[in-house]
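One protein chain is absent from this view; the other protein chains keep their places.
Order as written gives the chain letters A and B; numbering starts at 1 within each chain.
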Amino acid sequence: MNDWFPLWLSLRVSVIATACAGVLGVALAYLLAKWRSRWAAVVEAIFTLPIVLPPTVLGYYLLTLLGTRSVLGGAWQSTFGSPLVFTESGAVVAATVSALPFVIRAARAAMSNVDARVEESARVMGLSEWKVARVVTLPLAARGIGAGVALGFARALGDFGATVMVAGNIPGQTQTLPVAVYDAVQAGDDATARTGSLVLGAIAVVVLVFVTQVFARRR
Amino acid sequence: MAQLVEHHLAKVRVAGSNPVVRSIRVVLRATLSRRLALVSASIAVAATLAAGCGNETRYDAVVAAASDTRDAFAEIATLAANQSDVRIGFVFGSSGMLREQLLAGAPYDVYVSANSAFVDEVVAAGFGDASTRDGFAVGRLAIISAVDDPLPGNASQLADYSRIVIANPAHAPYGVAAREVLQTLGLFGDVEDRLVLADNVADAVRIVQAGEADIGIVALSLVVNEPHLVVDEALHQPIQQTLVITTRGSSNAAARAFVDALQSTEGRVILQRYGFTVMS
Partner (left out) sequence: MNVLRVDVRVEVPGFGVDATFSASNGVTVLSGPSGSGKSLTLAAIAGTLRPVRGVIRLDDVVFADVDSRIHVRSQDRRLGVVYQHAALLDHRSPLDNVALAVRDGEAALRRSSAMELLARVGAGSLADAKTRSLSGGERQRIALARAMAGSPRLLLLDEPFSSLDSASRAELRALLKELVAEHRLIALVVTHDQADVDALADRVVVYEPGRTVSASE
């Protein structure tokens, strides 16, 4: 494999996407946990939809939502001068949307497992809701949230369908590693396909080990 | 990939009873203290973000081309590099997919389609420079078979094969032409449920070469150097390869340089070597 650009691009895109999904996902999970109504369940279902949608379908919806002819896409273009789709930013959006459900689900589960008594006593002590979240809920849910973020990273790194729809497959610009592997297979370039797949697999294993060791329960 | 990670997480938990794995985990736990892990993770992240910047392979122009041109255009790109010192990046795919991307705002500088209708659509939508429109060559169909399988004597024997692959007629002109051939020969109804539809004609070639189908009706330009049977052009509408420089590409000198190389004498020779019929 002579051109390592797809690897750097993939890492950069998935790191940024994971950070966005992490912040957004935790915030959403917290709000969804507090907003007790039927609508909360509907909103949560919408945000976790990307897990069940085939990635190309997800990509298609994103393209419709963010393309140059859409409201959001047009707004982006007037603000930043270039379109959102078929750019690295578009790849980040596709990866973020793919990773978000993993973070939301893990964060929801972790936060609801926090002992309500501890949160209640914090409130009675006088801590504002924001402080309760910061001092009690988030630290106690950190382990579960971390695992969700790691899964989100793996999903963002490996995304193909949504990325290729929204960001395209522009060599040197938006060709992420999974897309490059697919391209190599189509071109009959087995060496590149093999190397790219090995690298992606190796990163997945490293992330896996990291998650199980750092976030493992203390004895 | 996320499913892969979850699957392995489960396996690791189960495998924890294995003494080898246990000792590995002990070592890892000892070395991977929380703080050390977090610090090294932060360094890795920072390094990634920093290293990635400035590492972009900048191509001077991006050409979106129908996948039947893959092999020929590799040589044309070298020609353009020699003639004008430009680096061309390619996005290969079915002509229809590329048209969709262009209409959605994809930043391509040149569009090469395996038919002229798609190019006209792109021009009409305002994404192409009409003055650069050029139906520069005609493509041909060829039949190939899986390795070690015999080729048919003629096209009407296609029905004897169990799995036939063509490019997807929904968005690939070579697929449309292949379907036309089957219809003209009266074989389509017979083979329809045995057809494998590939995403684009290059993928169709790969499928046959990988043995996933025994026979394929594909682009001649992709199989000139392998055993193949050329299909009589009377059996289908001409596959009119057409190019246009996009609105975006019209301010790009490298785009112009690529098209010049393609339209030059040497370029035409290259195209002919790959089985294209070049317009004079």
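As a convention for this text, a contact is a pair of C-beta atoms (placed from the backbone, for glycine too) under 8 Å apart; a residue touches a chain by one contact, two chains touch by 3 or more.
Here the structure is a predicted model, which is why all the values come from computation and not from measurement.
Though it is not drawn, the left-out chain touches A in the full complex. Across the entire complex, the residue among A:34, A:69 or A:123 in touch with the chain not shown is A:123.
Checked against the full complex, the one of A:3, A:115 or A:190 touching the unshown chain is A:115. Those residues of subunit A that touch the chain absent from the view are 115, 117-118, 120-128, 135-136, 139-140.
Criterion: only the chains that are shown with their structure count from here on.
Remark: subunit A and subunit B have CA centroids separated by 28 Å (rounded to whole angstrom). Residue ranges on subunit A touching subunit B, taken from their complex, read 3-5, 8-9, 11-12, 15-16, 63, 67-69, 73, 83, 85-87, 102, 150-152, 154-155, 157-158, 168-173, 183, 185-188, 200, 204-205, 207-214, 216. The touching residues of subunit B, counted against subunit A in their complex, run 1-2, 4-6, 8-9, 12, 25, 28-29, 32, 34, 37-38, 41, 45, 48-49, 51-53, 55-59, 62, 67, 70, 89-93, 101, 104-108, 200, 202-203, 206, 209.
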